[in-house]
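Next up is a structure, given as structure tokens.
As you look at this complex, bear in mind that one protein chain is not there, while each of the others sits in place.
Moving on to chain A:
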Amino acid sequence: RLTQVRWSRYNPSFLEPEVNKEFYQKPWEALSEEEKEKLELRAVQPIKAAPPSVSSSVFSDPMISKFTNMMMKDGNKVLARSLMAQTLEAIKRKQLEKYHKAPEDEKETIECNPYVIFHQALKNCQPIIGLSSITRGGKTYQVPVPLKDNRKRFLAMKWLITECRENKNRRMLMPEKLSQELLQAFNNEGPIIKKKHVLHKMAEANRAYAHFRWW
């Protein structure tokens, strides 16, 4: 379509802002052809304003902000952010405890950085292939379909959040449960990894219908 249904207050010629500082510190010669073209284009076109959740400091991470937004309820960003901070703190505490208890040779293998754990856990949770329902001749088949990166990330985050909201004891708070799930996912165990494997098995079982996909 040439005309959009969803519209934004910006003119379509506005480009997304680039907040990362290193992008601007690269010298001119080190850039490849494509990057030079991109820079030239950016020099001429107007740029949108940076959103309030994004900043150039080392502490802001796009993945973490996305996860915080998904955890948010009724627009309460303050609460969601504090929960996220408490989760990362809980992960750090648990890992430090393990670190101090472990013998000398294992100390190097224990990962203490909560951001690294978060990213790795999300990556482990991402499914590779998904199912999509296609109706042929009255019957609906579940057809295995390759997923896009965005969709994989979204599914991993969604599974994490629903898992934490539903399967916890009455007394347990969200940060603790989340940190538990993240550490389990980091070690490739736990209910979310199981869910991912179940999805893969279903896709493998429905392999016969793969030819129904036309895209």
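Here is the rule we go by: a residue touches a chain if its C-beta (ideal position, glycine included) is under 8 Å from a C-beta of that chain, and two chains touch if they have at least 3 such contacts; residues count from 1.
Keep this in mind: contacts and distances are computed from a predicted model.
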{"item": "Chain left out of the displayed complex - its UniProt protein name, from \"GPI transamidase component PIG-T\", \"Spermatogenesis-defective protein 39 homolog\", \"Ciliary neurotrophic factor receptor subunit alpha\" or \"Small ribosomal subunit protein uS9m\"", "value": "\"Small ribosomal subunit protein uS9m\""}
{"item": "Touch residues of chain A, complete complex, unshown partner", "value": "1-2, 8-13, 17-19, 21, 24, 37, 40-50, 52-53, 55-57, 59-60, 77-78, 81"}
